[in-house]
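Read through the structure below, which is laid out as structure tokens, and then see the notes.
All protein chains but one are shown at their positions in the complex.
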Amino acid sequence: MRPNPVVERLGRPLRLGVVGGGPEAFIGYIHRSGAELDGRFRVVAGVLSSDPARSRERGQKLGLAPERSYGTVEAMLATEASRADGIEALAVMTPNDTHHAICRAALDGGLDIVCDKPLTNSLADAMDLVARVRRSGRVFCVTHTYAGYAMLREARAQVAAGAIGDVRLVQVEYLQAGMAVRHEDGPLTPKLRWKMDPARGGPSLVLGDIGTHAFHLAEFVSGRRVSELSADVGALVPGRRVHDYAMAALRFDSGARGNLLVSQAAAGAENNVVLRVFGANGHVEWQHRDANYLTLALQGEAPRRLGRGDPYLRPEAARTMRIPRGHPEGFREAMANLYADAAEAIVARRTGVAADPLALDFPTVEDGARGVAFIEAAVASSEAGARWTRCVLPD
Amino acid sequence: MRPNPVVERLGRPLRLGVVGGGPEAFIGYIHRSGAELDGRFRVVAGVLSSDPARSRERGQKLGLAPERSYGTVEAMLATEASRADGIEALAVMTPNDTHHAICRAALDGGLDIVCDKPLTNSLADAMDLVARVRRSGRVFCVTHTYAGYAMLREARAQVAAGAIGDVRLVQVEYLQAGMAVRHEDGPLTPKLRWKMDPARGGPSLVLGDIGTHAFHLAEFVSGRRVSELSADVGALVPGRRVHDYAMAALRFDSGARGNLLVSQAAAGAENNVVLRVFGANGHVEWQHRDANYLTLALQGEAPRRLGRGDPYLRPEAARTMRIPRGHPEGFREAMANLYADAAEAIVARRTGVAADPLALDFPTVEDGARGVAFIEAAVASSEAGARWTRCVLPD
Amino acid sequence: MRPNPVVERLGRPLRLGVVGGGPEAFIGYIHRSGAELDGRFRVVAGVLSSDPARSRERGQKLGLAPERSYGTVEAMLATEASRADGIEALAVMTPNDTHHAICRAALDGGLDIVCDKPLTNSLADAMDLVARVRRSGRVFCVTHTYAGYAMLREARAQVAAGAIGDVRLVQVEYLQAGMAVRHEDGPLTPKLRWKMDPARGGPSLVLGDIGTHAFHLAEFVSGRRVSELSADVGALVPGRRVHDYAMAALRFDSGARGNLLVSQAAAGAENNVVLRVFGANGHVEWQHRDANYLTLALQGEAPRRLGRGDPYLRPEAARTMRIPRGHPEGFREAMANLYADAAEAIVARRTGVAADPLALDFPTVEDGARGVAFIEAAVASSEAGARWTRCVLPD
Partner (left out) sequence: MRPNPVVERLGRPLRLGVVGGGPEAFIGYIHRSGAELDGRFRVVAGVLSSDPARSRERGQKLGLAPERSYGTVEAMLATEASRADGIEALAVMTPNDTHHAICRAALDGGLDIVCDKPLTNSLADAMDLVARVRRSGRVFCVTHTYAGYAMLREARAQVAAGAIGDVRLVQVEYLQAGMAVRHEDGPLTPKLRWKMDPARGGPSLVLGDIGTHAFHLAEFVSGRRVSELSADVGALVPGRRVHDYAMAALRFDSGARGNLLVSQAAAGAENNVVLRVFGANGHVEWQHRDANYLTLALQGEAPRRLGRGDPYLRPEAARTMRIPRGHPEGFREAMANLYADAAEAIVARRTGVAADPLALDFPTVEDGARGVAFIEAAVASSEAGARWTRCVLPD
């Protein structure tokens, strides 16, 4: 069981409000479960639906006090701000088109934020949030959940420590099968309805849903930024009008190259993420299907299979240890690791006591904005016949 | 997110007390986390150390109310029994020699019980608990955690449904590396101190610690009972006086055979459990290292790799679904599955409304007693030169 | 042991001459071993070096008769043509720049040919060979060795039979580590000397060496032809002047998409080839590291792991069976499968008795030419900023 710097310093967990994450979306469950897993947050208020009545009902079902099961975000923000025990942070897991307004209001209200990806549906909106976060000094964590896996932390730390030498090639892939079926021929679930509507889901279904995860991992583990890309974005399923497939050649600021492949229509595929980073002297490899392990293969040596919880791990990974080696952890703990770090940053901000620097390694609002820049660049490149296109944040 | 029959019927989670599970034992953390994961239990009282002062301090650290952070089990049972909102169930994760007295007292006090393995240090004590459970009608779950993994539930269900035909051979193995080092040459941790003391840890370190898990899985998945065995029990590490190694030839009541191998001194090994059950037409294979998958290999067909969360799973496994396919679950969820089922059984008993029959498939006090019978039979067989020895519960 | 249609019809193996494949190149050994493995060819003459004296010496070391250990290709072709027991086929495994002249001369001399890849260093030369093969009716097999693996034959057959539905996405990758080191800083081996010289090795080191293999597999297993591509070709190793890296977005004639990634400078990588073909209903996956198996994953079903030698294989794979299931075969047998098929085609041509149609599925001179077209298109696309570029054979 990890120590709890929040309770140590505040004497209690942080009070968290949630927006979104109704019963049909498992991700809401994982957000709440992850937030509470380490006892650093307690969910005390929420808006669980865009329908006020349903929202209040669902909040109570989750165990929220009736008066803190709000019908609207506005009501929650206003009322909680007036309570002595009001929420201190907000977790946002609503449809993509609402992230910007909710986060802006919450930041303006002084809250720290944990927000799902993609950050926003336009780069302009994303940069607006970046600016507000910089001005306000608030903590803003974007839940690129995979970055919470202990063994991807290990991978990032190994690369940063020079284990594989200068990074030369990054390969990342995220394949799902859910959209291999033509859901558009039948009635859509509420979730698919907004996801497949560009006005709500954003300019690219696949890039928003999983492309930004892959892109973030490529930058997170390599420690490098993509500077330009050449992309092919489209649909594998005949007649589909939204994107279910994308690939991109990447070029990093350091000169390293990359290959990114994502699809939600890869029939028969599991929800698997594969990341490999090759350097001058070797490479690291990780995949979601085998999340408790990391392969480190140095040139001329036998590949090593590092395991979560093992004694030789670097501190960046070792500090996430909850249960010992050989006892698998999963997606829940990955999400919890992001919340744990965000909590540590928030309590540091509130108490003025510096956080463990290793706790500050979660995806930030800038990372979120980079994801949106990636979406825009990839779509633009593809529409221009795979032309190399810049992928950087405006100043 | 799974439905919550406890809250649906009682309007609240069950109130759980805990005994044991201090900070040096990760298993306490996993018990508490597993109990609360699905919102069916809430830990409201506890005894966290055999030292009363330390117990009270630790309980409060865990967030228990000061007046419910007890110094002794006796105090907790007495006081809670007098509270209107007293505990309804007790989770026991203390050193092995104390299980019997604590469980007996709790049963006599009318509580339902979740208890760690091995159930007791002697078969006589185990049978005493069996008798008390039968008389009282209380729910008694022994935490053979591996039986909580969704894909072992699938394996059991496949075997029961006849997928592999009549069971002919069961192979089970549990290998750890922790005792490959001669800890006895240095100062022992508190945990090792009681574990390596036969008066407290029981007649066989390795059989009590992990042998009973392996034995339970062999019976759980095959659906058969071991009737006799021939064993070799001893120490791999030279000069060691406790058992760190055991193997056994098994014979099942149906005539099937088995091979069981366990060691805590398998240097370089991970905490891995491997189970294979071969029938007339094929076999199933599972291992802890890859817990979200199950291999089903039918004679003359290509082996299939079934995944947790996939649409074709049998109801026994599908009902444990929390998050979709491709999102790994781990040890925590396995433990939570046992607690979830125990909660469902408890609420059924309390409300008189029958539980889902599939929820009643957790390890019971009889399973716990069988584990103790296994330990005694294996030690006796080994001491008699691997003589075939009966391994059954007395009437 | 497979039946031998050559000996059955001719009463003896075909007489094979070899060009190239000296001791420093393991591929020569594998060609000769593969050719003879099934008793369909016997190597009876050869030119083993471009240095006549060394060639004669080496040929005798390999066990060739002194008078058939030739100093030059010209001498071999002329002398063998005049012998009653002269060679009937020629295997070519010389540096790339010599393939065209040797094959042209051999075709003009009436020989059937097995030639290493890339077919030639220019598409014009490749098309010249295509034309000569068409005119002459000679058998011409290009040794895309991977296409000889039984389980890739199974993959191709499954796709052709519709097991995964219409092909939508093809992913292929071939990564090696040999060029992760800057060999150019030291004295080059003879093999690297010609390979790294564009005049001899061709326009692109990586594309010629392994890119054509990956490209051929993509077309071979999918049964589709690439019509255009967008590529990034270059060097991962700083300062390198030859290509050690390439990736390409592919578009197939059917509208399917593809992603191809190859590098010889992937530090720490094994010589691994990975191929996945996704269709409307599922996908197949194969990798060189695990060459005796094929994964078939249908949407909504548990992935199946098909094994070489298993009873349920399709005839295209089953016919390559030499030794039973569970006894691994390797690279040698893959090469031997190509030679076996070529021999069957040759004997059919010579006897006028039709070959088993399944034997005609080896890579042809057109496949070789497509590989050269791929190299030229990929280089052109990369130089034009990843512009989509046609990749088809001229009429």
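For reference, chains read A, B and C in written order, and residue numbers begin at 1 within each chain.
One rule holds for everything that comes next: a residue touches a chain if its C-beta (ideal position, glycine included) is under 8 Å from a C-beta of that chain, and two chains touch if they have at least 3 such contacts.
The model shown is predicted, which means the values in this text are computed figures rather than measured ones.
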Would you mind spotting which of B:11, B:186 or B:238 touches the chain that isn't drawn? B:238
Which of B:126, B:177 or B:273 contacts the chain that the document leaves out: B:177
Could you list which residues of chain B touch the chain missing from the display? 164-165, 168-169, 171, 177, 180-181, 230, 232, 234, 236-238, 245, 247, 249, 255-257, 259, 261, 263, 265-269, 278-283, 297-299, 301, 303, 385-388
Taking the full complex into account, what residues of chain C touch the chain not shown? 1, 7, 23, 26, 29-30, 33, 37, 39, 63, 176, 270-272, 288-292, 307, 322-333
Tell me where the left-out chain touches chain A, residue by residue. 296, 300-307, 310-312
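Here is the rule we use: only the chains that are shown with their structure count from here on.
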Comparing centres built from CA atoms, which chain ends up most distant from chain C? B
Where chain A and chain C are represented by their mean Cα positions, the distance between them in whole Å: 43
Provide the C-alpha centroid distance between chain A and chain B, rounded to the nearest whole angstrom. 35
Specify, in ascending order, the residues of chain C that touch 2 or more different other chains. 301, 303
